[in-house]
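Contents: one structure, followed by commentary.
What follows is an incomplete set of chains from the complex, kept in their original frame.
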Amino acid sequence: MSTLVLLGSSRRNGNTEHLVNVALQGIEHEKIYLLENNIFPIVDQRHVTGGFSPVHDDYERRFLDFLKHETLFFATPLYWFGMSGQMKIFFDRWSQYLRDDRFDFTKEMMKKRAYVIVVGENPDPKIASLPLIQQFNYIFDYVGIEFVDYIIGKGNYPNDILEDSIALKKAKSWNQGLKAGVSKET
Amino acid sequence: MSTLVLLGSSRRNGNTEHLVNVALQGIEHEKIYLLENNIFPIVDQRHVTGGFSPVHDDYERRFLDFLKHETLFFATPLYWFGMSGQMKIFFDRWSQYLRDDRFDFTKEMMKKRAYVIVVGENPDPKIASLPLIQQFNYIFDYVGIEFVDYIIGKGNYPNDILEDSIALKKAKSWNQGLKAGVSKET
């Protein structure tokens, strides 16, 4: 049950990442900072003869990382009432890999379990991020990833999240659950 | 009442653009194909001393275009249950311009009126795109843009949209309303 974190934030060590660290304290995991990768928006070639062309950027390497892990954390600040643009591009590019003969996309996805962490501040994210939670649910449902749970945290300035005791408790609960799950497997 | 279209699609002449053309038939307008512009994801420097640094890409030119128009069309296929990544990046970068002394961002936004066109196919977009419509509503509400109306069209393959008679009728209704509005002003 190896674990991968996809970080949509455009800065390191933000409030979103803090919740990830609480949830994964003591658990081996890999992190991808999406902004530190050079990933282009998708060019839709679904209806072009020959289909999609290969794209020369960091995406394929990141997608291969992604395939290797079964437990996924999608962690993004709430930017303009959605996931960050760089995280959205990560999903958009799936459309190419869905059609790529090298992978059994659907079969791979069905092995995965996802946790979502969203942090916003104003308007109150416990309401303002609900369309995003619904979007994640649609995505996971469409490809067959199990949507385990989500945390909606509140914060804007660095370290604001330390005041959100309910979000922190939920991250700790996840941590206990993940540790129990890990030890059961061994 | 000059009109600007922001196209989020990653191909020209798709179903989304067809609805735009029906709605704006006979009405002067400018189009921005977001994919044909080189626009980077935002680097969040809100909490960095000195604030945001200038970014050398096509965004500023596009943002200046955007400021000049009062009627806006946001047209995007439903990619993974949201707007396309390139359109999301367009919004994300607003966070920098909100804090830019050269513009009175809020005052400019409050003059604007927005129309949204979304086209999806499966699952049925009349339900699957509702979180995206809610997201657009939050964005417009936050900055003070009037959200005039939206069309949710159905289509995937080129020209599918010609079968969606209700979406086409609504686009024609907008066209009549916009023409009546234009002639009133002259």
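Order of writing sets the labels: A and B. Residues in every chain begin at 1.
Quick note on the criterion: a residue touches a chain if its C-beta (ideal position, glycine included) is under 8 Å from a C-beta of that chain, and two chains touch if they have at least 3 such contacts.
None of these values were measured; they are calculated from a predicted model.
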item	value
Identical protein chains in the complete assembly, only 2 of which are shown	4
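By our rule, only the chains that are shown with their structure count from here on.
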item	value
Whole-Å separation of chain centres (CA-atom averages), chain A against chain B	25
In the complex, chain A residues that touch chain B	9-11, 14, 35, 41-45, 47, 77, 79-86, 88-89, 91-92, 94-95, 123, 128, 130-132, 134-135, 138-139, 142, 157-158
